[in-house]
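Just below is one structure, and these are the notes that go with it.
Excluded from the complex is one protein chain; the other protein chains are retained at their positions.
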Amino acid sequence: MRQISLFIALFLFWLALSGYYKAFLLAAGVGSAIFAVYFAHRMTADDEEGHPTQLFLGTLTYYPWLVWEIVKSCWAVTKLIVDPRLPISPTLTRVTATQKTTVGLATYANSITLTPGTITAAVDGNVLTVHALVRDGAIDLEGGGMDQRVTQFEEVR
Amino acid sequence: MTLIVDVASFVLILAGSFFIVAGGLGLMRMPDVFTRMHAASVIETLGAGLLFIGFMLQAGFTLISAKLLFLLALIFFTGPVVTHALAQAALQAGIRPYLAEDRSDRPDGPPKGSSGPRRPGEEG
Partner (left out) sequence: MFAAATIALLVALSLAVVRALKGPTVFDRVLAGNTIGTLAILLLATVGFLTGRPEWLDVGITYGLLNLIGTLAILKFFRHGDLAYDVEEDTP
């Protein structure tokens, strides 16, 4: 099941990159995709961590929310940069992640880093060390809104 | 109709350019390496995003748009990986971030050291 989904994804990738739809090139694409899936299976890179198909439904609601968060915090950081007084207050903090799977934890840590203004600097078990550009950003993260959001995303089936 | 799409894409491209210049400016103005990373991630997220969405409107529903989408996804997924690796390496190398407040030792926060279950395959 997971292998079939990986095969389809890889073959679509091939089609988009090549742009030629002749019989030989299509056959070569199918062959390459099959080999790539076989190698991924040998490397056990096609498990629920390497190709998380179970998260597909969750991404439909989570990604738009994440993009909106990125836009908001990007605007805030840009305002700080162009402010002549440069009113930054860098803060280092530690937050607990409540995700149960490694994929969920990685999603949370990467979401923190992807949002400008906060960076995951270290991961230890389920405690993340976060560097925030302003104090309010650190306090927001400690409140755990994003954490709950990612935990929800991880549990959607 | 084409006029509306053109104007929308021009506005998006100009906004993207503004965020890219702002990110570059932040790279110069910020006081230390950690704060500079925040400025660099403005370029990687909103700058690249708006620029590429503007290009996609120009290209229309073609293979070029698909490639732009792949490139955008590539930047979005690899950006945080590199930033995290950089921040971790800088902390490990003993570079003290310039801080207004250190809340990592606050009493109501999570305990120091390895707390909670350590997951398999995770770097300590």
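For reference, chains read A and B in written order, and residue numbers begin at 1 within each chain.
Assume a contact is a pair of C-beta atoms (placed from the backbone, for glycine too) under 8 Å apart; a residue touches a chain by one contact, two chains touch by 3 or more.
Computed from a predicted model, the values in this text were never measured in an experiment.
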Which displayed chains the unshown chain touches: B
Footprint left on subunit B by the chain that the document does not show: 9-10, 13-14, 16-18, 20-21, 23-25, 27-28, 33, 36-37, 40, 43-44, 47-48, 51-52, 55, 58-59, 64, 67-68, 70-71, 74-75, 78-79, 81-82, 85-86, 89-90, 92-93, 95, 123-124
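We take it that only the chains that are shown with their structure count from here on.
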Rounded Å distance, subunit A centre to subunit B centre (Cα mean): 12
List of subunit B residues in touch with subunit A within their complex: 19, 22-23, 25-26, 29-32, 34-35, 37-39, 41-42, 45-46, 49, 63, 66-67, 70, 76-77, 79-81, 83-84, 87-88, 90-91, 97-104, 106, 109-124
Touching residues on subunit A, where the partner in the complex is subunit B: 13, 16-17, 19, 67, 70-71, 74-75, 77-78, 81-82, 86, 88-96, 102, 105, 109-110, 113-127, 129, 131, 133, 135, 138, 142
